[in-house]
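Excluded from the complex is one protein chain; the other protein chains are retained at their positions.
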Amino acid sequence: MSFNTFGRVFRFTTWGESHGPALGAVVDGCPPGLALSEEDIQPWLDKRRPGTSRFTTQRQEPDRVCILSGTFEGRTTGTPISLMIENVDQRSKDYSEVALAYRPGHADYAYDAKYGFRDYRGGGRSSARETAARVAAGAVARAVIPEVRIRAYLVELGGDAIDRDAFDDAQIDANPFFCPDAAAAARWEAIVDGARKAGSSVGAIVECVAEGVPAGWGAPLYAKLDSELASAMMSINAVKGVEIGDGFAAARLTGETNADPMRPGNDGKPIFLANHAGGIAGGIATGQPVVVRVALKPTSSILTPVETIGRHGQAADIRTKGRHDPCVGIRAAPVVEAMMALVLADQKLLHRAQVG
Amino acid sequence: MSFNTFGRVFRFTTWGESHGPALGAVVDGCPPGLALSEEDIQPWLDKRRPGTSRFTTQRQEPDRVCILSGTFEGRTTGTPISLMIENVDQRSKDYSEVALAYRPGHADYAYDAKYGFRDYRGGGRSSARETAARVAAGAVARAVIPEVRIRAYLVELGGDAIDRDAFDDAQIDANPFFCPDAAAAARWEAIVDGARKAGSSVGAIVECVAEGVPAGWGAPLYAKLDSELASAMMSINAVKGVEIGDGFAAARLTGETNADPMRPGNDGKPIFLANHAGGIAGGIATGQPVVVRVALKPTSSILTPVETIGRHGQAADIRTKGRHDPCVGIRAAPVVEAMMALVLADQKLLHRAQVG
Amino acid sequence: MSFNTFGRVFRFTTWGESHGPALGAVVDGCPPGLALSEEDIQPWLDKRRPGTSRFTTQRQEPDRVCILSGTFEGRTTGTPISLMIENVDQRSKDYSEVALAYRPGHADYAYDAKYGFRDYRGGGRSSARETAARVAAGAVARAVIPEVRIRAYLVELGGDAIDRDAFDDAQIDANPFFCPDAAAAARWEAIVDGARKAGSSVGAIVECVAEGVPAGWGAPLYAKLDSELASAMMSINAVKGVEIGDGFAAARLTGETNADPMRPGNDGKPIFLANHAGGIAGGIATGQPVVVRVALKPTSSILTPVETIGRHGQAADIRTKGRHDPCVGIRAAPVVEAMMALVLADQKLLHRAQVG
Partner (left out) sequence: MSFNTFGRVFRFTTWGESHGPALGAVVDGCPPGLALSEEDIQPWLDKRRPGTSRFTTQRQEPDRVCILSGTFEGRTTGTPISLMIENVDQRSKDYSEVALAYRPGHADYAYDAKYGFRDYRGGGRSSARETAARVAAGAVARAVIPEVRIRAYLVELGGDAIDRDAFDDAQIDANPFFCPDAAAAARWEAIVDGARKAGSSVGAIVECVAEGVPAGWGAPLYAKLDSELASAMMSINAVKGVEIGDGFAAARLTGETNADPMRPGNDGKPIFLANHAGGIAGGIATGQPVVVRVALKPTSSILTPVETIGRHGQAADIRTKGRHDPCVGIRAAPVVEAMMALVLADQKLLHRAQVG
């Protein structure tokens, strides 16, 4: 089965393939009266856009978003918002190799096993190009949660981690890696250049922090805030792991060292003395920053030939030519932000439904 | 909002609090004609049952399951299966302390922030006792997927990892830790005993492997198999991280070292030479074993006093008395298995819906 | 497939068979802090209860509801509310005839065609006994919408309609037919007695009016208020038709005669000069009374032998012995009320989600 809708009350549905005429999203359940125009969405798409530095794929896509419905005189009407992005640079390459043999690590074999059939051009529906639609939908979600500030950035690339003491928020948009540590960014240039030149690829870890999430958002037990975030993040191409707060490291702490003690605050809200929990307890936001980390594998699109099989079962070797990101983790940062916004917008409306 | 239903086609809804008269699950969408009786469910509950060793809580709950609907003459009828487990050992302790102050790391504060009100007895709805209902539902799910074999076990406890070379499947049920490494199990006795005596707690990492999942299960893009597993696992009490296959370690590999090459097999299916992907590509099963790892924090129920605030905002210290698991990760293993089964049953039916 | 959950945000799931040990409902998404106890639910069950007059089935069921979860100290907590009703009077009759041959008009054949198998005792899951669970859930829904007053009553029985000019609200609970016209009620006694004595059955039309529904509730386009009501009502046993406002009669009006003109009111709300629309326009409540009418067929449980086939395809004659309602439309009135309450509670929360 194919399930291309995400969300419970604030929902979005994406459609489109890498090499089709266009791709898009329909956002449903958005509150009425919010200011929204293409200009509010485009900057987020531009952050994710390919071809902007030598560290990403050279496919040139303007990724211009068009709002086809759901707004009137610059405001949302409460009806479905249809967003469309035309594909422009579908290079007319020869896909015969990919059509005939499966690229290991790609979705090629799995799609054929499921559907008996696939659009092999540029990965078809399994291409990360679909994430442009998520970013567009995410921009709508941001309009729903003005109280929240979301930042995603890379904390590790090719196994090289940032220095937390050198964390500088202003650096994140100052380098092509969404890297908050200037020194690490400099090192990463060499790592990505090396991978690109070698026809190889590297992985990355993206961290995302949402500040301003009010205590109470979250829908236990099976739409817990952390559960929804895990689902949202794991649905992003190349993601293999998700953690909240201290995540896997928490498994190595004791009850004492993992505690987030509370102290009375002046505004009636608690002051937390730590945030091991990443802002979520029992699936519900505590009012602290919500912290998620996401692991992205190195893309399987590499120039080194890999042993594989063909569509008809024959032995084959394949190497992935064409234009690819040497580190898909970089351009994932805006996508992670978008998914955070989409989950939070949904949770805000769900919370409002139940408690007014 | 409260969302206590999980699944798309094979769905279950759980209900009940730690200290209410009973808890249960309603399983809907189960195929008809499957053999099912209480005897098929009880063994799985017995694996999760508290009070069976000194390493778990001493609360004595028989956890007897009762099927109230949905079967006839020992077989499922295709109608909702209502499963109920009575609570027996709700100790009539004084809850005044927990009622008045929030236990840091627990859901106490978050529930009050959300609902303005909570059943504080034993954690109410946020108690891990709810997972008994999941295990019961999971036993029904197993009947739907006889082709799949699921095993969950601990690979790390209190920061002490197993030796993968000493992995022995037969050990898993031979010690109270679901530990596949006999030597590690021996060490863990000391760790858990130490934590228990100190009134402290330790974390753990559970790994779960599902063999026999056919290539093709999975519902891209927003009900991908890995996305659904992430959601399912993150909804379990105390879970802070989920990874598929190599997970976070994959972020440190290159495209070459992360590849899972394929070779023609005799049965028309590929032979995979590695399984970094954990059996899932593009959100769809590849036919390899599905591998998930889950990080559980140390429980926040510790005897060491922790700084906190009271229900009315006042400063307070709290220590959690009562009966608790010094390592909630241990009894999580059967719950992780159940969630794996529940996700796979749903995905099997979804796949069947779409491709016949 | 089996889908036993209704609702989008305020949801309920029912379970149970006619002759199983119990039946029940799990209500999820209910706001916290509402006063709720068994005493708030029982009166509604008592209205639907069988065996209270000679005009309904003589099965004696106390229909005592038990709240198993979701409340604390007499108030809802925002967690799932599990409601259970034990079956008491499952008469140990011989079901061999029904097991072997299909009763025309009943669900017997369809269930076997679908599931290959059925619980034939008293109709199993297809029995109208399941509606007790709806009525219990509906009582919870009423707590969510205190601003709304709901009344359902019969406007026709066995083809004999009430006189609208004789409509007396006080009569509805003063006779065993929920009939607002005393003279009609008197005539209906004879009709139902006649049908009962002849081993026959008669149909009925139930009308339900909800006053106090604020303008704005309704979720276009595919969860329109009228669309949800149609789905809810058509899911009730024996219902074959649903209409809103003038319904089928509106198809015979002209644009002029069907208009509901508006005039300015003192409170900023319009005064409507008519209500042909039944309180709904474009799927959204207008603030006028919401009016639904529901047609119920005569039950197929009759003593006259009917030509049929057996489970193995053989020709057979069957007549339905046992205890049955000669007019299922009578006891449907409380069920129609419950479904109205359940739809409105859901729509209230949906509206709140989107517009605050």
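For clarity, chains are labelled A, B and C in written order, and residue numbers in each chain start from 1.
Here is the rule we go by: a residue touches a chain if its C-beta (ideal position, glycine included) is under 8 Å from a C-beta of that chain, and two chains touch if they have at least 3 such contacts.
All values derive from a computational prediction rather than experimental measurement.
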| task | Could you tell me which of C:Leu83, C:Ile150 or C:Ala195 touches the chain that is not displayed? | result | C:Ala195
| task | Tell me which residue among C:Ser37, C:Ser53 or C:Thr304 touches the hidden chain in the full complex. | result | C:Thr304
| message | Looking at the full complex, which residue from C:Arg75, C:Arg331 or C:His351 touches the chain that isn't shown here? | response | C:His351
| said: Which candidate, C:Pro50, C:Pro180, C:Gly278 or C:Pro334, sits in contact with the chain we can't see? | reply: C:Gly278
| remark: Residue list for subunit C contacting the dropped chain reads 1-6, 8-9, 14, 102, 104-107, 109-111, 113-116, 125-126, 130, 156, 158-159, 195, 200-205, 215-224, 226-235, 239-248, 250-256, 258-264, 268, 270, 273, 276-278, 280-287, 295-302, 304, 306-309, 313-315, 329, 350-351, 353-355
| said: Touching residues of subunit A against the unshown chain: what are they? | reply: 1-5, 9, 11, 13-17, 20-24, 26, 28-30, 32-33, 68-70, 72, 75, 77-82, 84, 114-119, 124-125
| query | Can you list where subunit B touches the absent chain? | reply | 8-9, 29-32, 78-79, 220, 349-350, 352-356
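Note that in this section only the chains that are shown with their structure count from here on.
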| What whole-number Å value describes the gap between the mean CA coordinates of subunit B and subunit C? | 39
| Got the subunit C residues that touch at least 2 other chains? | 9, 29-30, 32, 78-79
